[in-house]
Each structure stands twice: as C-alpha cells, then as structure tokens.
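One protein chain is absent from this view; the other protein chains keep their places.
By written order: A, B, C, D and E. Residues from 1 in each chain.
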Amino acid sequence: MKRVEAVIKPFKLEDVKDALAEIGITGMTVSEVKGYGRQKGHSELYRGAEYVVDFLPKIKMEMVVTDESVEQVTSTIVEAARTGKIGDGKIFVSEIEQIIRIRTGETDNEAV
Amino acid sequence: MKRVEAVIKPFKLEDVKDALAEIGITGMTVSEVKGYGRQKGHSELYRGAEYVVDFLPKIKMEMVVTDESVEQVTSTIVEAARTGKIGDGKIFVSEIEQIIRIRTGETDNEAV
Amino acid sequence: MKRVEAVIKPFKLEDVKDALAEIGITGMTVSEVKGYGRQKGHSELYRGAEYVVDFLPKIKMEMVVTDESVEQVTSTIVEAARTGKIGDGKIFVSEIEQIIRIRTGETDNEAV
Amino acid sequence: MKRYFLALLALPTLVFAEDTLNSGDTAWMLVATAFVMLMTPAGLALFYGGLTRSKNVLNTIGMSLGAYSVGTLVWVLIGYSVAFGDGDLIGTGKVLLSGITSDSLSGTIPELLFVAFQGTFAAIAVAIASGSMIERVKFSTFMIFAALWIVVVYAPITHWAWSGNSTTLNFGEMDFAGGTVVHLNAGVAGFVVAMILGKRKDYGKVAIKPFSPVLVVLGAALLWFGWFGFNAGSEVAADGTAASAFLVTNVAASLGVIGWIAVEWLVYKKATLVGGASGAVAGLVAITPASGSAGVEGAIIIGLVGGAFGFYGVAKLKSMFKVDDSLDAFWIHGLVGIWGSIATAIFIADYAMPENYNMGSQLVAQFSAIGLTIVYSGIVTAIVFYVASAITGGGRVDEETESRGLDETVHGEKAINI
Amino acid sequence: MKRYFLALLALPTLVFAEDTLNSGDTAWMLVATAFVMLMTPAGLALFYGGLTRSKNVLNTIGMSLGAYSVGTLVWVLIGYSVAFGDGDLIGTGKVLLSGITSDSLSGTIPELLFVAFQGTFAAIAVAIASGSMIERVKFSTFMIFAALWIVVVYAPITHWAWSGNSTTLNFGEMDFAGGTVVHLNAGVAGFVVAMILGKRKDYGKVAIKPFSPVLVVLGAALLWFGWFGFNAGSEVAADGTAASAFLVTNVAASLGVIGWIAVEWLVYKKATLVGGASGAVAGLVAITPASGSAGVEGAIIIGLVGGAFGFYGVAKLKSMFKVDDSLDAFWIHGLVGIWGSIATAIFIADYAMPENYNMGSQLVAQFSAIGLTIVYSGIVTAIVFYVASAITGGGRVDEETESRGLDETVHGEKAINI
Partner (left out) sequence: MKRYFLALLALPTLVFAEDTLNSGDTAWMLVATAFVMLMTPAGLALFYGGLTRSKNVLNTIGMSLGAYSVGTLVWVLIGYSVAFGDGDLIGTGKVLLSGITSDSLSGTIPELLFVAFQGTFAAIAVAIASGSMIERVKFSTFMIFAALWIVVVYAPITHWAWSGNSTTLNFGEMDFAGGTVVHLNAGVAGFVVAMILGKRKDYGKVAIKPFSPVLVVLGAALLWFGWFGFNAGSEVAADGTAASAFLVTNVAASLGVIGWIAVEWLVYKKATLVGGASGAVAGLVAITPASGSAGVEGAIIIGLVGGAFGFYGVAKLKSMFKVDDSLDAFWIHGLVGIWGSIATAIFIADYAMPENYNMGSQLVAQFSAIGLTIVYSGIVTAIVFYVASAITGGGRVDEETESRGLDETVHGEKAINI
C-alpha cells in the first residue's frame, strides 16, 4: 500500500475531495499546514510596519491507497488541484507497510 | 525503526496516551486533523440553511518506535482507541531510516 | 528522495527556516503539533485546580529532499534548532518514492 | 423629532415649554446617543463580523467602523441640514451645523445633542445595508457610497418622516424610532446593491461557515442594549413614553429570540445561536416603529411574529429570489421592517391610543410610507451605487481577491493569529 | 422597591412625593435597566461561555440568551404580578401588567420602567443558576425550568423581600440589591439541580480547559459595568445613596479581584485571569446586599474577603462535596452571597446607620432570610426541575451528546471556524 500526500491550495479542497470520491477514494485525512516555497507571500501590516508572510496557508491531504490505484489517484489530484499559478503544491508518494482498522482489527488492503 | 501513525477519535486521546505510557512509549507527536471516511458527519445550520459536515475532527498520533515494539504498540492502540462504532480510525505503519535527537545528536534506536 | 521531518521548539522556526534557506532548501511544509516526551509540561490553573499540561506546542517541519542533501539538511537543522535544553525535538528521515509538482506535472528530483 | 407623531398622540411632554433645558431629559439623551453609537462599530460590527467567513471578518467589521466614521462626518457637514433643516422636500440652512450653539435647544435638550443622536441613526442605516454587499464589494466603493447615500437617500427620507416640517411627503405614518426610515430603507438599499453586484462566486455552492457565533451573539446583545437608546431615546425625554418604549423593546426582542428558535426547532430540530441572535434583531426591528405606541401584548405578538418571519424570510423566501443578500439585511431589516410598520397601526396600547384613531386610514398611511421608501430608496440607491462604482473604478473586487478573502488582500490582516 | 428597607433607614428620598415623575431619576433608571439587561446575554453569557469547554461554548451562551428571553416573557405575563402585586404570601392582580399605563408611577419613575428593571433581575437569577448545570443539562429542560422557576421560586422570594407588602415572610433583613433574593437563591438552585443531574462524565477525570479567559474577563467586565445598574439602580433614584452604592460596588469588585488573586498567588504562585475575573464577580456578589448601606471601609473588607472566600470555596470546599457544580454558581453566588448578607449587618457607614441600630437583631434577620431562601429555593427548585425534566423526557442529554459536546449536537454550530 502507498501513502499519497498532497499539499494543495486551501480553496481547492472541495474540488479535490469530490474528484477523489468519484474514483472511489473513501478515506482520507486532512490537515491545515503552512507552506514555504516559490510562491511569494502577501504582505501584512501592523501599526505602520509592513512585513512579508513567508508561510502560506495550505491543506495537506493524506490517503493510504492500494498500490494499483496510486497512478489514478495522483493524476486525479493533479487535475483537480491545478490552477496553473505558482504555489499549486506537490504530491509525495511513499510506502506503507501495514494498515489496521481500529474498529474491526482488519488489516492491510481490507483496511484501506 | 518504524513510524506508527494512528488516526483516532479526539476524546480517546487521553486513554490511548495513558495506555502507551504504560507500555513504555515516552515520545509521540500529536496533531489535530480532519477525517473523511465512512463515518457520516453531523449537520450544521447557518441561518436556515442546513449542510452536512464531511470532515470530522480526528487526532493523529505519530510515534517512531523500534521494530520490535511495533506489534505491541499497535495492539495497545487498537485496544485503547476502539469504541466499536464507525469512525474509530486507522493505524498506518511505515519505515523510518534515521532518527536524530536534536539536543544530543544521538541517532537511531538511541534517539527513539 | 527522502523526507526529512523535524519536530522542533516553536520559537526556533524562523532560525531553522533561515538556516535551511541558506543551504538552498526552498520548499517545506510546516504544521503546528503537540509533543509528548521527556520534557515536563508547565502547569495550568483553572479556578483553583492545577493540572499539568502533557502536550507541549511544537512545530513539525517536513521537507522532501534529494538523497544527497539529507546529510547537510539534518545537520543544519540540528545546529539551528538546538538549545541544549530538554525538548529540543527530533528528526526523522524516511524514503519517498515519487514526487509530483502539481502545477507543471514535473516529477521526482525535478519536482523537489 | 417625531414631533408630528407626538402631536398626534398629544403627549403631555409637549406641554413643557420647548425652551428650557431639562437635565434629566438631557442626561437620558446623552446616554441614549452613546448607546446608539455603540450599535455600529461594536454591535453590528460583531454581529456581521461573526456571521461572515473567517477570511472576510475584518473587512466586514471595517464596513461598520468606516460607515460610522464617514457617516458622522457627512452628517455634521450636510446630512443634518438636509434632514432637519427647514424646507419642504429637503431641509436647508444648517450646513456644518451653522447657527447652532451649545445653548440651542431641541425640545428640552441641547440641539447639539439632538444632532449627535440623529447622526448615529444615519450611520447605522448605511452600515446595516453593508450586510448585503459583504465578501465582494470594494472597500473604497462602499465608503464613497456611504457618504453619498446618507445625503441623498437617508436624509431626505428622514426629513419627510421626522422633520416636523409640513412636507408634502409625510403621510402621517407612525414610525416612532425608524422602522421605515432606518430599517426598511437600509434593507432595500442593501438588496438593490446586492442585485447590482451579483452573487458571490461561492454562493449556493460551498457551505458558508460563520466565523464565530460567539461574536454574533455578543453583537446581537450589544445591539439589543443599544436599541434601548434607539427606541426609548426616540422619545427625546425621560418620561412614561420612554419607559413604555423601553419595556416593549425588551419584550419584543425576547419574543424575537423565541419566535425564530421555535420555528427553527420545528423545521430542523436544532436551536442555533445564530438563529437566536438573528431573532433578537428581527424582534427589535419589528418593534421599532411601534415602540412609542404598542403595549406589552402588542409587543409579544410583534416580536414573536417578527422572529418567525425573519426565519421564514432567510430560510424560504430568500431562495425564491436570485439575489445574494450576503448577511440578509433585506430579509431581517426590510421584510421584518414592513411587518413592524403594519403592526404599528394594529397593535396600540390603550394608554397610547390617539383619540378618534382610525386603523384603516392609519394603515393606508403606513403603506404609503412603505411604498415611498421602497421606491425612493430602491431607485436612488442604485444611482448612488453606480456613481460610487464609477468613482472607484468598479464596485466589485476581482476574483482572486474574492477567493483569497478581503482581509488578507485589502487590509493585510488576519482576524485571529493563534 | 426595597421600600421597607428604605423606610428603615429613613432616607430623605422618601420625602419626595411618590406621585410626580422625576426625569433625572427616570433617566438613571432607564440606563440602569439597560445595564442590568446587558449582564445576562452579554456579561454572564461570555463569562460562562469563556469558562466552559470549546465544545459547549454556544450551548452555555444559549442558556443565558434563552433565560433572558423566556424570563422576560414570563415576567410580564405573571412574574411581576406574583412579586409586586398585592397580597401576603404572593402578589396578585397585575397579570400581563394589567392596569399599568405609561402614566403609572412607582415612586418617582414610571411603573413600566420599574417592571422592566425588576424583570432583568429575575432573568439573570435563573441564568446564574444555569452555570451549575452546564455541559449536560438539556436545552429544552432548562428553558422550561427557567420559566417555572421564575414564577414559583424567584417571584415569591422577591415578594417577601421587596414588595413592601406586610408579608409574614419578611424578617426585616437588609438586602439592598439582591444578595439573598438573587445570588444566594440562584446559587442554591444551581446546586440542587447539579445534584439531581449528577456529575459530568469527565468531571474529576479529565483536565477541563476553559475556552477562553479573554471572554471570561470581558464577561466579568460587562458584569461589573452592569452591576452599577444592579446596585446603584436599586435605589430607584439618582441621589446620594445611589452614588454611595455605586462607589462601594466599584471598590468591592476591585478588592474581589485583589483578594482572589492574592490568595491564588500564595497557594499556586500563579495569578490567573480566570481568577481575577471570578474575584471581581465574587466581590460584586458580596457587596450586593450591602451596597445601599456600606461605606468605603466596609466595601474594602467585604470585597477582599468575598474574593478570598470565592477562591477558597471553589479550590477547597468544593472538593469536599460530591456535587459537580460545573461553573461554580453555588460557590461564587451562594457561598459568597451568604458572606455578603452577614457582612451587610456588620459593616454600615456612619452616614447610612439607622437610628437605634441593633446589630444582633439585624443578624438574626439576615440569618432568617438566608435560611428561608436556602430552604424554600432548595426544595421548590428540586420540584420545578423534576417537572421540567418530566415534560421534556428527562433532564440530561445522552452520553454521546455529552462527549461530542452540545454545540454540535444540540445547536449544529461551532464556537469558532478559523
């Protein structure tokens, strides 16, 4: 099984989730993160002082999927999350050795 | 070494932490995440409009442990986090190649 | 490619980011987490009841880097994040199999 | 103010000579003015700010703060003169408060205080209207709009209703504290601008989560508090009518809460705090024109129906229109304002009943005022908004600004940094 | 109101004829009523809302908002009649404010204003009691409870203490602004219901983190502000006694802050804001019955001891009982209320000292009123709560609702969406 992690722009979350749901991905875990990258941050003001915000709000989606579906999952995410503007984010794929569903004790592919 | 990640129901955090402490797990990192899965969300209201909340609050616990203790750790989590109701969450195990303790520079098993 | 994850003290974030930028790391994803470890938490009060806070605020930085740069990255983090006091945090290194840049579709080392 | 109406009721207040300052009345009006002031940069700002999404909270609050500031300036410059100067269609002669000194009186209180009191009404009216435009209107456009609107929409309508001049556009309507002048007027204005602006990109697509119902309730509580100044202050004296206005205001607000929540509970099996807070505001809007004349039974009905009606408006009627009235200014201030105006003619306390009262003809007067307000405010607001847009190069922010949120882009700030 | 007590002190106020409206007094009472109104849906709502866990913030706030709304309705329907109508054990004859017009006076102010003023007291009393039940009581149960409680517990106790009728249950106690009538009464009621409800599942097991001490302090500041209306307003006139009540209220609140924080510092080496805010409230509770008679030295002692006592109650005494009084309504309003009532008889300013004052017999009167309140409120509250539970099919939410939190389950909302 593989873990697919995608760091995306926050307002794309709904689109990506819907696109994934359509291809049958029914489980994922999402968190709010801050991204640092090529995308230049906006500037904020505080009582007459201006400063640039380096860290931009992003959403990290993590889902563990079967080896076979990785391809489809990543291409679905790319499609749904792309705006073409800098800062669209990245996808990372890594290996997961074991999965357990807490409720039932099922493991691995059954537990995805 | 292995990374054990568990996505659990928020109100189970204390129980799981205590159970893990009992078997000698002394380090972990916890974050607030939102889970999307089989568990149906509750509905929220906003000025006469009702909508379903897809993403439910979950807690993600991550701990890096020695290869030998993985078994015990996962079964401890399963036991402590289970309510038997849908949405109890999952455990993912993956490989960690290197650990460094920042304070001392110790590495790997010494740094767990 | 490798994922380097560092759990550090929050007020060290700027220093570590700057040190990494200096060695050419231009992408990373950061999140607020709570750490449980050897560092003893402070105590909080609530209407005459005192309790110890087990989970301390930490920052988790994740960055995916080329295999060659792992060494330099981890040593840079150790240097910049160390205070010498308990609770400085840890670094975990693991394998990443694939990277995709959403905006361009570039993959792997090109996408780092 | 409201001299016409007061004369109609032949209240003993008027027996007091108009030329002696009464320190009790003045004390009350100093406070009432402060209360109404608080409604805009605190009450409405939080009520609206809490209802909006986290990325637009500060922008929303800024609308109220800005409206109050600009409104205050415009009011002393010219608005007061148009509203309360002499003249038939519009007033004149008091630009920059010319001729008013600290010794000038308005009834038993200093005229400068009356100026300040009425200015707070002008400011909140335009701030209420901002609720329909939020999350997409340009900050600069709204500020220009606010200034113009107070002068050419709000002040004339006030003049007709309250200046006491024998103006051709006063129909003898009962509007003690501004149900038509302030609330219906503002609701219509908001609706028209929302129509012109078009919908928010996300409207009807994405679930819109309010930043914080805690702020919504706090805002509503401060509005409620301030509304005592608004309604009981509209008596411009500390007397029995003020006391009656105070009591019925409190009762109607309470029943508004109950009305909204009760219907919501029947429909959704949930009792929201946003609903409770909105119900309070709806109850307050409903009682406003009637506050000087309704009794406690009337207040119970006016508030209860007001609350239920507010819910019905935003939950059902709203979806029948294609207008994205972001924070429902029209439904809560306009629709419920109409209800209040009609109810004013129907529910009158025995002790406030004018001699030879004829409900039929009074209802005609109420409908005339409602009609005039809708037509005049509807048309002139549109013109004013087009002018304001033209001056600021378009009235709506660009798409990216809208999706990133106005707090970050326009104000360079975040509502909360934890 | 408090005519009995006033007569006792032979204040010159009473020399004014009771049948002329005084605009200064009326101005003050309009404001005082607004101030006390603000205490419930804003002051107490935030104070309690900030103290509760993030998953129950809105529910907690909803209790105050709902209590105020329902309380206001019940008060004008029947509560005022029971409390201030004629009669020995209970009052009658003023249902739906029958017979009261805008010309009716109560002393030198309109009776309608007096009705409104007293209504805010009834509402806050039951809202205070909600603090003991929070995080597990059903919303609907509490609303029914609030309505019943005001009629059968609050109104009769008020009648005995303040109606001025020669009722058999008035012991001549000094309770200027409601130390016994409001605070002790509410504290006891909360305690009894907490006992009936049983503990929260997490009580004593999991660390309970307050949602936001910022809200707690803001709530306390608004309570403090409103309390000027509560205490100085209880004079029902803008005179020297009101001024004295104002000053000592301010002093006692300040000393409450100092008292609580000082003891906390000694015990824990931390000075919490929740403590400071709670201390302010404790100081205010303590001075309430004494506000019309204590001088500045008395206020210093009453407030300081009140603050220290509040801390001692929640930090030490509370754990000796097995009752989960969620937000400590009993400890802060009940226990400290008893202290205030006793202190009232002891610390009297020279200028307020009645002729032939006998501290011993006054203490007996205080204890009699305390005893009566504890017994009557204790027993009748229990009955009322059982009735309310029965009507709503049980008074406590189910386990899952409790653990997920009431905001999500009962109200379908979240306190903050960032």
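What we mean here is this: contacts are C-beta pairs under 8 Å (C-beta built on N, C-alpha and C of every residue); 3 or more make two chains touch, one makes a residue touch a chain.
Because the structure is predicted, anything quoted here is derived from the model rather than measured.
Participant: Counting the whole assembly, list the visible chains that the omitted chain makes contact with.
Facilitator: A, C, D, E
Participant: Consider the whole complex, including the chain that is not shown, and state which of D:42, D:161 or D:252 touches that chain.
Facilitator: Checking the options D:42, D:161 or D:252, the one contacting the hidden chain is D:42.
Participant: In the full complex, which of C:14, C:71, C:97 or C:110 touches the chain missing from this view?
Facilitator: Considering all chains, including the one not shown, the answer is C:14.
Participant: Check the options E:222, E:332 or E:348 and report the residue that touches the missing chain.
Facilitator: From the options E:222, E:332 or E:348, the contact with the absent chain belongs to E:222.
Participant: Would you indicate which residue among E:242, E:345 or E:397 is in contact with the undisplayed chain?
Facilitator: E:242
Participant: I'm checking contacts with the chain that's been left out. Which of D:30, D:161, D:308 or D:397 qualifies?
Facilitator: Among D:30, D:161, D:308 or D:397, only D:30 touches the chain that is not shown.
Participant: Which parts of subunit D are in contact with the chain that was left out?
Facilitator: 21-28, 30-31, 33-34, 37-38, 41-42, 45-46, 49, 57-58, 61-62, 65-66, 68-73, 76, 96-97, 101-104, 109-110, 112-113, 115-116, 119, 139, 215, 238, 410-418
Participant: Residues of subunit C in contact with the chain that isn't shown?
Facilitator: 11, 14, 42-46, 50
Participant: When the complex is taken as a whole, what residues of subunit A touch the one chain not shown?
Facilitator: 43-51, 53
Just so it is clear, only the chains that are shown with their structure count from here on.
Participant: Would you pick out the chains that touch subunit A and also touch subunit B?
Facilitator: C, D
Participant: Taking each chain's centre as the mean of its C-alpha atoms, give the chain farthest from subunit A.
Facilitator: It is E.
Participant: So, comparing C-alpha centroids, which chain is the farthest one from subunit B?
Facilitator: With centres defined by C-alpha atoms, farthest from subunit B sits D.
Participant: So subunit B and subunit C are the same sequence; what rotation in degrees superposes their CA atoms, nearest 5?
Facilitator: The rotation relating subunit B to subunit C comes to 120 degrees.
Participant: At the interface of subunit D with subunit E, does the proportion of residue numbers present on both copies reach over half, so same, or stay under half, so different?
Facilitator: Under half of the interface numbering overlaps between copies: different.
Participant: Please work out the Cα centroid separation of subunit B and subunit E, and write it as a whole number of Å.
Facilitator: Centres of subunit B and subunit E (C-alpha means) sit 45 Å apart.
Participant: Rounded to a whole Å, what is the gap between the Cα centroids of subunit C and subunit E?
Facilitator: Taking the average C-alpha coordinate of subunit C and of subunit E, the gap between them is 51 Å.
Participant: At least two partner chains per residue is the criterion; list those residues in subunit A.
Facilitator: 31, 94-95
Participant: Touching two or more other chains, which residues of subunit E qualify?
Facilitator: Residues 411-414.
Participant: Determine which chains touch and list them pairwise.
Facilitator: A-B, A-C, A-D, B-C, B-D, B-E, C-E, D-E
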